[in-house]
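Worksheet: the structure to be examined is printed underneath.
Removed: one protein chain of the complex. Kept in place: all other protein chains.
Should a chain be cited, it is by its letter among A and B, assigned in written order, with residues numbered from 1 in that chain.
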Amino acid sequence: MAEIVIIGAGPAGISAAETLCANGLRPILIDEGARAGGQGYRRPADGLALDMNRLMGSEAGKYAALHRRFEALLPRIDYRPRTLVWAIEGNTLHLLRDGRTETLAFGKLLIASGAMDRIAPLPGWTLPGVFTLGGAQLALKDQGCLIGSRVAFLGSSPLLALAAKQYREMGAEIAVIADTTPLSAKLSALPELLRAPHTLARGLVYMAASLRAGTQMLHGVTPVAVEGQSRVEALLLRDAQGRERRFACDAVALGYGLKPETQLADLAGAQFAYDLDFRLFLPKIDGLGRAGSALYLAGDGVRIGGADAAEASGALAAHAILGDLRRPQDIAAMRQLARRVERLRAFQRGLARAFAWPKAQIAALPNSVTLCRCENVTVGEVRGVMSRELGPVEVNRVKAMTRCGMGRCQGRVCGPALHEIVAAMAGCDGAAAGRLRGQAPVKPIALAAAGTMA
Amino acid sequence: MDASKAQFRRVASRAGRQVTLSFEGTAIHATTGDSVLVALLESGALIRRLEFGGEPRAGFCLMGACQDCWVWSAEGGRLRACTTEVADGMVLFAEPQPMAGLHG
Partner (left out) sequence: MSERTTDVAIIGGGLIGAWTAFFLARRGQRVILIEKGIVGAQSSGVNFGNLRLQGRFPGQYPLSLRSQALWEDFAGLIGEDCEFEQTGHLYLAYDADEQAKLEGYAEVSESYGLAIERIGPADLRRRWPWLGERAIAATFSPRDATANPRLATPAIARAAARHGAVIRENTRVSAVDRSGDGFKLTFADGGSLSCGALVNSAGAWAHEIAERFGETAPVFPAGPPQFVTEPFPYLIGPSVQAIDGSVIFRQIPRGNIILAGYPRTAADPVNNRAPVPPAKTLAAMRALARVAPMLAQCHVIRVWSGIEAYLPDMIPVIGPSETTPGLFHAFGFCGHGFQIGPGVGLCLSEMIVDGATPTPLEPFSIGRFRSVTAVSEKFRREFD
């Protein structure tokens, strides 16, 4: 029988594997990393003296359970860590493992590739000491380090307050928690956020903890610059009243929520549609996560929803695979999973209003700001090229003319901001500004990986 | 390289074998299981210098997505610092080493 392959050993991939195993199948579970758990539930390296219970807080139980479940799963699956899927052609995966390439044919493919931080640039954001918000959490959870001693948290996300709490508890000074979305927007999103009361309560607890600790928490800020000679020395911003505020710090954790990593889904043939709430192109899926005749997408890699939604959608997609393989389906379980996924993903729409992607601030960035940090392309270069006669008006052409998005990360970091700059300059809506076309390899691969000629 | 003050601050110790690697000619001590990025940023604030203009970079996403932490090894090999574990005897640099006499 043709293989069932799952890409991504985070909560979605693990839950999918569990469901398939429970029905007598033995999926292949591929992960780029060395240890299972994805990013949010990453298992720290051996020997690290981290109190994960304390660090994971209210999620500690789920975190421990996920890893227990994975351990129980191991003997029943074909687990392939440290394996990168760099290209997909038809029903063949092209893999890179131990510096060598190989292929793997699949009958059904479930991609649970997770997410990364969404970034809006600001002057000075490429200075040593500025890291993504997710990165700041990983430094701690994965490696037992803080990104600095006095850390500023900047962006718009419920995770700003959570990360600050974790950092404070581990001994960091918190310079400021600066959220670009006004408090009024958060308040008006409350009714929608009440759809997931436990999640909302957790968020309020994090914020309360910051207030109790005397941390400065600002809403409705406008970032002005990260300052420093050759590394971060301060964060300059304007508060909601327009006053300039400078916060001395040696690190900045920067983040505006998460965006799905959809490069593999793109290569596998998923269709995309622009989502107005999230201002992202997202893969089209049906209610169970189907994106094609042999393609299934689950977890944060298709829709941001957090670990709970990831687990439920992973299991749900696995049920869809079972159904498509003409095996008996547990309709009641599927209905329950689908309801949970729907509720948690809908919650994210409310979050997108309470913690808004700063589209207007990006459109107003000064020309001198670096937009593409791989290729060192400024916002001004993009605007300049677009304002010429016969100049480009959509992102792929802008990329061809400016090199923005042509670097090693292939637009992962600059893509969302580039999109807003292009839409603003072209005076078009988000969808018309275009979607950066995906191509192999999904990550850089060395010539030596191809082996040697016979 | 600004070795006077480390960027990262370790708050959880790691048990394991001690290893020594070199970065820009300076010896760095780390423990097996540390990522190269963490080893470098625990002793300084530099990972690499950007090809275009030479500005210093110290990584960004820490999860293998942004590709901003690739360092150079003495033999011309390349590694992504945040997803590579330290190994004893690594000789690393923030920018490509002159490949003597290779230009043509």
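By definition in this document, a contact is a pair of C-beta atoms (placed from the backbone, for glycine too) under 8 Å apart; a residue touches a chain by one contact, two chains touch by 3 or more.
What you see is a predicted model, and the numbers here were worked out from it, not measured in a lab.
Peer 1: Mind giving the shown chains that are in contact with the missing chain?
Peer 2: Spelled out, the missing chain touches these shown chains: A, B.
Peer 1: I'm checking contacts with the chain that's been left out. Which of A:Asn23, A:Thr101 or A:Gln336 qualifies?
Peer 2: A:Thr101
Peer 1: Among A:Ala2, A:Ala105 or A:Ala450, exactly one should touch the missing chain; which is it?
Peer 2: A:Ala450
Peer 1: By the contact criterion defined above, which parts of chain A meet the unshown chain? Give residue numbers in ascending order.
Peer 2: Residues touching the hidden chain, for chain A, are 86-87, 89, 94, 101, 388-392, 397, 400-401, 406-408, 410, 439-441, 444-453.
Peer 1: Across the whole complex, list the residues on chain B that are touched by the chain not included here.
Peer 2: These residues touch the chain not displayed: 51-52, 70, 76-78, 96, 98-99, 101-104.
In this text, only the chains that are shown with their structure count from here on.
Peer 1: If you average the CA atoms of chain A and of chain B, how many Å lie between those two points?
Peer 2: Spacing between the chain centres: roughly 25 Å.
Peer 1: Given the complex with chain B, which residues does chain A contribute to the contact?
Peer 2: Residues 32-34, 39, 45-50, 116-117, 126, 128-132, 134-136, 138-140, 142-149, 170-172, 230-231, 250-251, 261, 373-376, 407-409, 412-413, 443-444, 446 of chain A touch chain B in their complex.
Peer 1: Chain A touches which residues of chain B in the complex?
Peer 2: For this pair, the touching residues of chain B are 2, 5, 7-16, 31-35, 38, 41-42, 45-47, 50, 52-53, 55-68, 70, 78, 83, 85.
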